[in-house]
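With one protein chain withheld, the remaining protein chains of the complex are depicted in position.
And then chain A:
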Amino acid sequence: MIPILICFILIYGTAKKIPTYEAFVEGGKEGITMSFSIIPFLVGMLVAISVFRASGALDFIVQFLKPLLQMLHIPAEILPLAIIRPISGTAALGMTSDLISFHGPDSFIGRLAATIQGSTDTTFYVLTVYFGAVGIKKMGDAVKVGLLADLVGIIAAIIVVTLVFGTK
């Protein structure tokens, strides 16, 4: 599906007489800035997470929560990511990469982490930036709506990933 989409965009651009190659290069530059700018965030987060994991502290917490979460059919490994996802985008990105590298990209946890990361956004960041930019201090119900929607999104991710790939 993706190669077809690429072709379509290129043909459409050509038909509209856009300098396609120049536009591509222009946009691509943004990709470089973006990947460089996340390096310090990821180094900081991945180091903290892996120290936490290597020490055995993460396992300790996961084992502690497992019986409770198992009743709700929630894999305990995913809980830290679910909690951090609405709060910090880069922290969540760090956790997602950690889960994917530790459990493997094609494992249940790896796929679930990827789906959660892709299907929800950093609610608090969005609220802070958008409300902050227009000088609105009282957020009303926005926080509740955003967090409840995140919760639904995470539950949906667990169900969909289980249905599509099974729990292996």
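Operating definition for what follows: a contact is a pair of C-beta atoms (placed from the backbone, for glycine too) under 8 Å apart; a residue touches a chain by one contact, two chains touch by 3 or more; residues count from 1.
Just so it is clear, contacts and distances are computed from a predicted model.
Remark: of the listed names "TonB-dependent receptor", "FAD-binding protein", "Glutamate synthase domain-containing protein 1" or "Spore maturation protein", the one matching the undisplayed chain in UniProt is "Spore maturation protein".
Chain A residues in contact with the hidden partner, per the touch definition given at the top, are 2, 6, 9-10, 12-13, 15-16, 18, 20, 23-32, 34-36, 38-39, 42-57, 60, 84, 86-88, 91, 93-94, 96-98, 100-101, 104-106, 110-111, 114-123, 126-127, 129-131, 133-142, 144-146, 148-150, 152-153, 156-157, 160-161, 164-165.
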